[in-house]
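Handing you a structure now.
Missing here is one protein chain; the remaining ones are kept as they sit in the complex.
We call the chains A and B, going by the order they appear; numbering starts again at 1 in every chain.
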Amino acid sequence: MVDLLLISFGAIFISNFVLARFLGICPFLGVSRKIETALGMGFAVIFVMTMASAITYGVQKLLVRHGLAEFLQTISFILVIAVLVQFVEMILRKTSPGLYQALGIYLPLITTNCAVLGVALINADPGEGYNFIQAMVNGFSGGVGFTLAIVLFAGLRERLEFAPLPKAMEGFPIALILAGLISIAFLGFSGFRLQALLGL
Amino acid sequence: MSKNKKIMEQLRLVLVLTLIAAFSGGILAVVNHLTEPRIKELERQATNEALALCLPGAGDFQKEESLPAGAGADVSEVYLGYVNNEPAGVVVKVEPRGYGGKISMMVGVTAGGKVAGVKILSHSETPGLGAKIKKDDFLQQAAIRESGLENPPALVRDGGKVEAITNATISCRAVVRGINQALAVAESFFAPADGRLGTEADGERGDGEG
Partner (left out) sequence: MKRWQVFANGIFRENPIFRLVLGMCPTLAVSTAVVNGLGMGLAATFVLVCSNVIISLLRNVIPKEVRIPCYIVVIATFVTIVDKVMAASAPGLHQVLGIFIPLIVVNCIILGRAEAFASKNTVGRAFMDGLGMGIGFTLGLVLLSFFREVLGEGMLLVAEDFGFTGWRIIPEDNQALMLILPPGAFITLGLLLAGINKLSAKLSAAKDLAGKGGE
(Lines give C-alpha, C1' and ligand atoms only; values in the text may rest on other atoms or scores of the structure.)
Protein backbone atom coordinates (compact mmCIF):
# COMPACT_ATOMS: atom_id res chain seq x y z
CA MET A 1 0.00 0.00 0.00
CA VAL A 2 2.79 2.40 0.95
CA ASP A 3 4.65 1.68 -2.30
CA LEU A 4 1.52 2.64 -4.25
CA LEU A 5 1.25 5.88 -2.30
CA LEU A 6 4.89 6.68 -3.05
CA ILE A 7 4.50 5.93 -6.78
CA SER A 8 1.35 8.02 -6.91
CA PHE A 9 2.85 11.00 -5.08
CA GLY A 10 5.96 10.79 -7.24
CA ALA A 11 4.05 10.75 -10.53
CA ILE A 12 1.78 13.64 -9.56
CA PHE A 13 4.10 16.00 -7.71
CA ILE A 14 7.80 15.11 -7.54
CA SER A 15 8.33 14.18 -11.16
CA ASN A 16 5.15 15.49 -12.71
CA PHE A 17 4.70 14.02 -16.18
CA VAL A 18 4.32 17.40 -17.84
CA LEU A 19 6.35 19.81 -15.74
CA ALA A 20 9.35 17.69 -14.83
CA ARG A 21 9.43 14.85 -17.37
CA PHE A 22 8.22 16.81 -20.39
CA LEU A 23 5.66 14.21 -21.44
CA GLY A 24 2.41 15.33 -23.05
CA ILE A 25 3.52 18.89 -23.82
CA CYS A 26 1.56 19.13 -27.09
CA PRO A 27 -1.93 18.83 -25.56
CA PHE A 28 -0.68 20.78 -22.54
CA LEU A 29 0.00 23.78 -24.77
CA GLY A 30 -2.76 23.08 -27.28
CA VAL A 31 -5.87 22.36 -25.18
CA SER A 32 -5.30 24.74 -22.28
CA ARG A 33 -7.14 27.87 -23.30
CA LYS A 34 -10.23 27.03 -21.24
CA ILE A 35 -10.47 25.23 -17.90
CA GLU A 36 -13.45 23.13 -19.04
CA THR A 37 -11.76 21.65 -22.10
CA ALA A 38 -8.53 21.21 -20.13
CA LEU A 39 -10.46 19.24 -17.53
CA GLY A 40 -12.14 17.12 -20.22
CA MET A 41 -8.82 16.41 -21.88
CA GLY A 42 -7.37 15.59 -18.47
CA PHE A 43 -10.06 13.01 -17.72
CA ALA A 44 -9.67 11.42 -21.15
CA VAL A 45 -5.90 11.18 -20.60
CA ILE A 46 -6.34 9.68 -17.10
CA PHE A 47 -8.63 7.04 -18.54
CA VAL A 48 -6.43 6.21 -21.52
CA MET A 49 -3.22 6.19 -19.46
CA THR A 50 -4.67 3.80 -16.88
CA MET A 51 -6.02 1.46 -19.55
CA ALA A 52 -2.83 1.69 -21.61
CA SER A 53 -0.72 0.86 -18.54
CA ALA A 54 -2.79 -2.26 -17.88
CA ILE A 55 -2.78 -3.51 -21.47
CA THR A 56 0.83 -2.73 -22.32
CA TYR A 57 1.85 -4.49 -19.11
CA GLY A 58 0.37 -7.70 -20.52
CA VAL A 59 1.84 -7.04 -23.97
CA GLN A 60 5.29 -6.53 -22.45
CA LYS A 61 5.04 -9.81 -20.51
CA LEU A 62 4.05 -11.59 -23.72
CA LEU A 63 6.90 -10.03 -25.72
CA VAL A 64 9.48 -10.89 -23.06
CA ARG A 65 8.30 -14.48 -22.94
CA HIS A 66 8.86 -14.85 -26.67
CA GLY A 67 12.12 -12.89 -26.66
CA LEU A 68 10.68 -10.15 -28.86
CA ALA A 69 10.72 -7.27 -26.38
CA GLU A 70 14.08 -6.03 -27.64
CA PHE A 71 12.81 -4.86 -30.99
CA LEU A 72 9.02 -5.07 -31.11
CA GLN A 73 8.28 -3.13 -27.91
CA THR A 74 7.85 0.35 -29.40
CA ILE A 75 5.83 -0.78 -32.39
CA SER A 76 3.43 -3.00 -30.43
CA PHE A 77 2.92 -0.44 -27.65
CA ILE A 78 1.99 2.32 -30.06
CA LEU A 79 -0.38 0.06 -32.00
CA VAL A 80 -2.13 -1.03 -28.81
CA ILE A 81 -2.49 2.59 -27.76
CA ALA A 82 -3.83 3.62 -31.18
CA VAL A 83 -6.50 0.91 -31.06
CA LEU A 84 -7.39 1.79 -27.47
CA VAL A 85 -7.86 5.47 -28.29
CA GLN A 86 -10.04 4.61 -31.27
CA PHE A 87 -12.14 2.49 -28.97
CA VAL A 88 -12.49 5.25 -26.36
CA GLU A 89 -13.44 7.69 -29.11
CA MET A 90 -16.20 5.38 -30.30
CA ILE A 91 -17.64 4.94 -26.81
CA LEU A 92 -17.47 8.65 -26.06
CA ARG A 93 -19.25 9.53 -29.30
CA LYS A 94 -22.09 7.17 -28.40
CA THR A 95 -22.43 8.02 -24.71
CA SER A 96 -21.42 11.65 -24.32
CA PRO A 97 -21.78 13.74 -27.47
CA GLY A 98 -21.21 16.96 -25.51
CA LEU A 99 -17.78 15.92 -24.27
CA TYR A 100 -17.03 14.46 -27.68
CA GLN A 101 -17.75 17.81 -29.28
CA ALA A 102 -15.63 19.68 -26.78
CA LEU A 103 -12.59 17.43 -27.19
CA GLY A 104 -13.17 17.24 -30.93
CA ILE A 105 -9.98 16.79 -32.83
CA TYR A 106 -7.90 16.36 -29.69
CA LEU A 107 -9.11 12.88 -28.86
CA PRO A 108 -7.31 11.21 -31.80
CA LEU A 109 -4.33 13.30 -30.70
CA ILE A 110 -4.12 11.27 -27.48
CA THR A 111 -2.53 8.55 -29.61
CA THR A 112 0.39 10.86 -30.20
CA ASN A 113 0.39 12.11 -26.60
CA CYS A 114 3.82 11.09 -25.40
CA ALA A 115 2.55 10.78 -21.83
CA VAL A 116 0.63 7.64 -22.82
CA LEU A 117 3.45 5.88 -24.67
CA GLY A 118 5.84 7.33 -22.10
CA VAL A 119 4.09 5.74 -19.13
CA ALA A 120 3.97 2.40 -20.97
CA LEU A 121 7.72 2.57 -21.57
CA ILE A 122 8.47 3.65 -17.99
CA ASN A 123 6.35 0.77 -16.66
CA ALA A 124 8.23 -1.67 -18.89
CA ASP A 125 11.63 -0.41 -17.69
CA PRO A 126 13.19 -3.29 -15.72
CA GLY A 127 14.97 -0.68 -13.58
CA GLU A 128 11.60 0.34 -12.12
CA GLY A 129 10.44 -3.24 -11.72
CA TYR A 130 6.75 -2.37 -11.41
CA ASN A 131 4.17 -5.12 -10.97
CA PHE A 132 0.72 -4.98 -12.56
CA ILE A 133 -0.96 -2.93 -9.82
CA GLN A 134 1.99 -0.57 -9.49
CA ALA A 135 2.03 -0.04 -13.25
CA MET A 136 -1.67 0.83 -13.27
CA VAL A 137 -1.28 3.20 -10.32
CA ASN A 138 1.64 4.84 -12.11
CA GLY A 139 -0.51 5.29 -15.22
CA PHE A 140 -3.46 6.64 -13.30
CA SER A 141 -1.33 9.02 -11.21
CA GLY A 142 0.56 10.15 -14.30
CA GLY A 143 -2.79 11.11 -15.80
CA VAL A 144 -3.80 12.90 -12.61
CA GLY A 145 -0.50 14.77 -12.68
CA PHE A 146 -1.18 15.76 -16.28
CA THR A 147 -4.69 16.94 -15.39
CA LEU A 148 -3.46 18.94 -12.42
CA ALA A 149 -0.83 20.66 -14.54
CA ILE A 150 -3.10 21.41 -17.49
CA VAL A 151 -5.98 22.71 -15.32
CA LEU A 152 -3.67 25.00 -13.32
CA PHE A 153 -2.20 26.18 -16.60
CA ALA A 154 -5.59 26.78 -18.23
CA GLY A 155 -6.70 28.79 -15.19
CA LEU A 156 -3.74 31.10 -15.61
CA ARG A 157 -4.13 31.35 -19.37
CA GLU A 158 -7.77 32.38 -19.07
CA ARG A 159 -6.67 35.40 -17.09
CA LEU A 160 -3.80 36.06 -19.44
CA GLU A 161 -6.27 36.86 -22.21
CA PHE A 162 -6.89 40.25 -20.64
CA ALA A 163 -3.27 41.05 -19.94
CA PRO A 164 -1.60 43.70 -22.08
CA LEU A 165 1.39 42.00 -23.69
CA PRO A 166 4.08 43.02 -26.15
CA LYS A 167 3.09 41.72 -29.57
CA ALA A 168 6.03 39.33 -29.78
CA MET A 169 5.11 37.70 -26.45
CA GLU A 170 1.54 36.84 -27.36
CA GLY A 171 0.52 33.21 -27.74
CA PHE A 172 3.13 30.52 -27.27
CA PRO A 173 6.01 32.60 -25.84
CA ILE A 174 4.09 33.83 -22.80
CA ALA A 175 2.41 30.44 -22.40
CA LEU A 176 5.80 28.73 -22.25
CA ILE A 177 7.14 31.21 -19.71
CA LEU A 178 4.00 30.67 -17.64
CA ALA A 179 4.55 26.91 -17.82
CA GLY A 180 8.11 27.54 -16.66
CA LEU A 181 6.81 29.41 -13.60
CA ILE A 182 4.45 26.55 -12.69
CA SER A 183 7.35 24.18 -13.19
CA ILE A 184 9.40 26.23 -10.70
CA ALA A 185 6.61 25.81 -8.17
CA PHE A 186 6.64 22.04 -8.72
CA LEU A 187 10.42 22.04 -8.35
CA GLY A 188 9.70 22.63 -4.68
CA PHE A 189 8.56 19.02 -4.43
CA SER A 190 11.81 17.53 -5.70
CA GLY A 191 13.80 15.85 -2.99
CA PHE A 192 10.64 15.74 -0.91
CA ARG A 193 10.70 12.50 1.02
CA LEU A 194 7.23 11.20 1.71
CA GLN A 195 8.83 8.28 3.53
CA ALA A 196 10.18 10.66 6.17
CA LEU A 197 6.78 12.28 6.56
CA LEU A 198 5.12 8.90 7.04
CA GLY A 199 7.78 7.93 9.55
CA LEU A 200 9.30 5.16 7.43
CA MET B 1 -22.37 -8.14 -56.00
CA SER B 2 -21.93 -4.97 -54.01
CA LYS B 3 -21.85 -6.95 -50.80
CA ASN B 4 -19.05 -9.08 -52.17
CA LYS B 5 -17.22 -5.98 -53.21
CA LYS B 6 -17.49 -4.58 -49.73
CA ILE B 7 -16.03 -7.70 -48.20
CA MET B 8 -13.19 -7.64 -50.71
CA GLU B 9 -12.50 -4.04 -49.80
CA GLN B 10 -12.43 -4.89 -46.09
CA LEU B 11 -10.07 -7.77 -46.80
CA ARG B 12 -7.78 -5.43 -48.70
CA LEU B 13 -7.53 -3.10 -45.70
CA VAL B 14 -6.58 -5.93 -43.39
CA LEU B 15 -4.19 -7.41 -45.93
CA VAL B 16 -2.28 -4.17 -46.55
CA LEU B 17 -1.92 -3.46 -42.85
CA THR B 18 -0.83 -7.02 -42.11
CA LEU B 19 1.70 -6.97 -44.94
CA ILE B 20 3.23 -3.70 -43.79
CA ALA B 21 3.38 -4.91 -40.20
CA ALA B 22 4.90 -8.26 -41.17
CA PHE B 23 7.45 -6.57 -43.39
CA SER B 24 8.58 -4.15 -40.69
CA GLY B 25 8.67 -6.98 -38.15
CA GLY B 26 11.05 -8.83 -40.46
CA ILE B 27 13.29 -5.79 -40.98
CA LEU B 28 13.45 -5.18 -37.25
CA ALA B 29 14.38 -8.79 -36.55
CA VAL B 30 17.32 -8.42 -38.98
CA VAL B 31 18.41 -5.07 -37.51
CA ASN B 32 18.20 -6.53 -34.02
CA HIS B 33 20.24 -9.52 -35.08
CA LEU B 34 22.94 -7.24 -36.50
CA THR B 35 23.19 -4.79 -33.60
CA GLU B 36 22.57 -7.10 -30.63
CA PRO B 37 26.10 -8.54 -30.31
CA ARG B 38 27.65 -5.07 -30.47
CA ILE B 39 25.24 -3.67 -27.85
CA LYS B 40 25.93 -6.58 -25.50
CA GLU B 41 29.67 -6.18 -26.07
CA LEU B 42 29.52 -2.45 -25.27
CA GLU B 43 27.56 -3.15 -22.09
CA ARG B 44 30.10 -5.76 -21.05
CA GLN B 45 32.96 -3.36 -21.79
CA ALA B 46 31.38 -0.57 -19.76
CA THR B 47 30.87 -2.91 -16.80
CA ASN B 48 34.44 -4.21 -17.03
CA GLU B 49 35.87 -0.71 -17.21
CA ALA B 50 33.91 0.34 -14.13
CA LEU B 51 34.96 -2.82 -12.28
CA ALA B 52 38.64 -2.30 -13.13
CA LEU B 53 38.41 1.30 -11.95
CA CYS B 54 36.88 0.32 -8.62
CA LEU B 55 39.35 -2.47 -7.89
CA PRO B 56 42.62 -1.56 -9.62
CA GLY B 57 44.95 -4.47 -10.20
CA ALA B 58 42.33 -7.20 -10.34
CA GLY B 59 42.20 -8.73 -13.79
CA ASP B 60 39.29 -11.09 -13.61
CA PHE B 61 35.82 -10.51 -12.15
CA GLN B 62 33.14 -13.06 -11.33
CA LYS B 63 29.58 -11.97 -10.70
CA GLU B 64 28.03 -13.55 -7.61
CA GLU B 65 24.96 -15.63 -8.41
CA SER B 66 23.03 -14.33 -5.43
CA LEU B 67 23.42 -11.43 -3.06
CA PRO B 68 24.89 -12.28 0.34
CA ALA B 69 22.38 -12.63 3.15
CA GLY B 70 21.83 -9.40 5.04
CA ALA B 71 22.98 -7.18 2.17
CA GLY B 72 21.65 -3.62 2.33
CA ALA B 73 18.42 -2.78 0.54
CA ASP B 74 20.20 -0.77 -2.16
CA VAL B 75 22.74 -3.45 -3.12
CA SER B 76 22.02 -4.76 -6.62
CA GLU B 77 25.08 -6.72 -7.80
CA VAL B 78 28.22 -8.16 -6.24
CA TYR B 79 31.42 -9.11 -8.10
CA LEU B 80 34.47 -10.91 -6.74
CA GLY B 81 37.76 -9.64 -8.18
CA TYR B 82 40.71 -12.00 -8.67
CA VAL B 83 44.45 -11.48 -9.02
CA ASN B 84 46.20 -14.61 -10.31
CA ASN B 85 43.12 -16.67 -9.42
CA GLU B 86 43.28 -15.42 -5.81
CA PRO B 87 40.32 -13.36 -4.57
CA ALA B 88 41.59 -9.81 -4.15
CA GLY B 89 38.45 -7.97 -3.19
CA VAL B 90 34.83 -7.30 -4.00
CA VAL B 91 33.07 -4.72 -6.14
CA VAL B 92 29.52 -3.92 -5.09
CA LYS B 93 26.95 -2.17 -7.27
CA VAL B 94 24.63 -0.11 -5.04
CA GLU B 95 21.76 2.20 -5.92
CA PRO B 96 21.03 4.48 -2.96
CA ARG B 97 18.30 7.10 -3.29
CA GLY B 98 19.67 10.59 -3.68
CA TYR B 99 17.84 13.88 -4.11
CA GLY B 100 16.56 13.39 -7.65
CA GLY B 101 16.33 9.60 -7.76
CA LYS B 102 18.52 6.53 -7.65
CA ILE B 103 22.27 7.00 -7.77
CA SER B 104 23.75 3.97 -9.47
CA MET B 105 27.33 3.47 -8.30
CA MET B 106 30.05 0.86 -7.92
CA VAL B 107 32.31 0.55 -4.88
CA GLY B 108 35.43 -1.60 -4.75
CA VAL B 109 36.64 -2.98 -1.41
CA THR B 110 40.02 -4.72 -1.09
CA ALA B 111 40.57 -7.90 0.83
CA GLY B 112 42.12 -5.67 3.45
CA GLY B 113 38.75 -4.05 4.05
CA LYS B 114 39.73 -0.74 2.43
CA VAL B 115 37.73 1.23 -0.14
CA ALA B 116 39.68 0.88 -3.38
CA GLY B 117 37.57 2.96 -5.71
CA VAL B 118 34.15 4.51 -6.20
CA LYS B 119 32.50 5.17 -9.55
CA ILE B 120 29.15 6.85 -10.16
CA LEU B 121 27.53 5.05 -13.11
CA SER B 122 24.39 7.12 -13.50
CA HIS B 123 22.32 9.52 -11.44
CA SER B 124 19.57 12.10 -11.76
CA GLU B 125 20.79 14.66 -9.23
CA THR B 126 20.35 18.39 -9.84
CA PRO B 127 22.79 19.61 -12.49
CA GLY B 128 25.40 21.92 -11.01
CA LEU B 129 24.61 20.89 -7.43
CA GLY B 130 24.14 17.21 -6.62
CA ALA B 131 25.56 16.26 -9.99
CA LYS B 132 28.97 17.24 -8.65
CA ILE B 133 29.14 13.91 -6.77
CA LYS B 134 30.68 12.57 -9.98
CA LYS B 135 33.65 14.87 -9.68
CA ASP B 136 37.03 13.92 -8.28
CA ASP B 137 36.92 16.85 -5.84
CA PHE B 138 34.32 14.92 -3.92
CA LEU B 139 35.00 11.25 -4.69
CA GLN B 140 38.78 11.47 -4.43
CA GLN B 141 38.94 13.27 -1.08
CA ALA B 142 41.06 11.50 1.50
CA ALA B 143 38.13 10.85 3.82
CA ILE B 144 36.57 8.63 1.12
CA ARG B 145 39.70 7.31 -0.56
CA GLU B 146 41.25 6.14 2.69
CA SER B 147 38.08 4.89 4.33
CA GLY B 148 37.46 1.26 5.07
CA LEU B 149 35.77 -1.11 7.45
CA GLU B 150 37.74 0.31 10.37
CA ASN B 151 36.99 3.92 9.53
CA PRO B 152 33.70 3.92 7.63
CA PRO B 153 33.04 7.21 5.83
CA ALA B 154 30.54 9.72 7.20
CA LEU B 155 29.78 13.35 6.41
CA VAL B 156 31.28 16.02 8.63
CA ARG B 157 27.84 17.04 9.87
CA ASP B 158 27.12 13.40 10.75
CA GLY B 159 30.27 13.28 12.86
CA GLY B 160 32.65 12.00 10.16
CA LYS B 161 35.32 13.53 8.00
CA VAL B 162 33.80 13.55 4.49
CA GLU B 163 33.39 17.11 3.22
CA ALA B 164 29.96 17.41 1.56
CA ILE B 165 29.42 19.52 -1.56
CA THR B 166 27.81 22.86 -0.71
CA ASN B 167 24.01 22.69 -1.06
CA ALA B 168 24.11 19.00 -1.96
CA THR B 169 24.14 17.29 1.43
CA ILE B 170 21.43 14.78 0.51
CA SER B 171 23.26 13.61 -2.62
CA CYS B 172 26.55 13.31 -0.74
CA ARG B 173 24.92 11.48 2.15
CA ALA B 174 23.42 9.00 -0.35
CA VAL B 175 26.86 8.29 -1.84
CA VAL B 176 28.30 7.74 1.64
CA ARG B 177 25.39 5.43 2.47
CA GLY B 178 26.15 3.47 -0.71
CA ILE B 179 29.80 3.09 0.30
CA ASN B 180 28.82 1.87 3.76
CA GLN B 181 26.41 -0.70 2.32
CA ALA B 182 29.21 -1.91 0.04
CA LEU B 183 31.53 -2.20 3.04
CA ALA B 184 28.89 -4.22 4.85
CA VAL B 185 28.65 -6.61 1.89
CA ALA B 186 32.44 -6.94 1.83
CA GLU B 187 32.42 -7.69 5.55
CA SER B 188 30.07 -10.63 5.00
CA PHE B 189 32.76 -12.13 2.76
CA PHE B 190 35.27 -11.92 5.61
CA ALA B 191 32.91 -13.67 7.99
CA PRO B 192 33.65 -17.30 8.90
CA ALA B 193 30.53 -18.53 7.11
CA ASP B 194 31.97 -17.39 3.81
CA GLY B 195 35.67 -16.87 4.34
CA ARG B 196 36.61 -16.43 0.71
CA LEU B 197 38.45 -13.27 1.63
CA GLY B 198 38.89 -14.27 5.25
CA THR B 199 42.53 -15.07 5.91
CA GLU B 200 44.07 -12.08 4.20
CA ALA B 201 41.69 -9.65 5.78
CA ASP B 202 42.33 -11.06 9.25
CA GLY B 203 46.01 -10.45 8.98
CA GLU B 204 45.63 -6.85 8.01
CA ARG B 205 42.72 -5.89 10.15
CA GLY B 206 43.83 -7.96 13.08
CA ASP B 207 40.56 -7.75 14.94
CA GLY B 208 40.15 -11.52 15.04
CA GLU B 209 36.65 -11.40 13.71
CA GLY B 210 37.14 -14.24 11.20
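Here is the rule we use: a residue touches a chain if its C-beta (ideal position, glycine included) is under 8 Å from a C-beta of that chain, and two chains touch if they have at least 3 such contacts.
Because the structure is predicted, anything quoted here is derived from the model rather than measured.
**Q** Can you tell me which of A:8, A:32 or A:73 touches the chain that was removed from the display?
**A** Per the contact definition at the top, the residue touching the missing chain is A:73.
**Q** Which residue from A:7, A:92 or A:175 sits in contact with the chain not drawn here?
**A** Only one of A:7, A:92 or A:175 touches the chain omitted from view, namely A:175.
**Q** Among the options A:121, A:156 or A:194, which residue touches the chain absent from this view?
**A** Hidden-chain contact among the options goes to A:121.
**Q** Tell me where the left-out chain touches chain A, residue by residue.
**A** 19-26, 29, 71-75, 78-79, 82, 108, 111-114, 116-118, 121-122, 125, 166-169, 172-177, 179-181, 183-184, 187
**Q** To test your reading of the contact rule: which positions on chain B touch the chain that is missing from view?
**A** Residues of chain B in contact with the hidden chain: 9, 12-13, 16-17, 20-21, 24, 27-28, 31-32, 35, 38-39, 42-43, 46, 122, 126-129.
Following the convention adopted for this analysis, only the chains that are shown with their structure count from here on.
**Q** Distance from the CA centroid of chain A to that of chain B, rounded to the nearest Å?
**A** Chain centroid spacing, chain A to chain B, equals 31 Å.
**Q** Tell me, which parts of chain B touch chain A in their complex?
**A** The touching residues are 21, 24-25, 28-29, 31-32, 36, 99-102, 126, 170.
**Q** For a test of understanding, state which residues of chain A touch chain B in their complex under the given definition.
**A** Its residues touching chain B are 15, 70-72, 75, 79, 127, 190-191.
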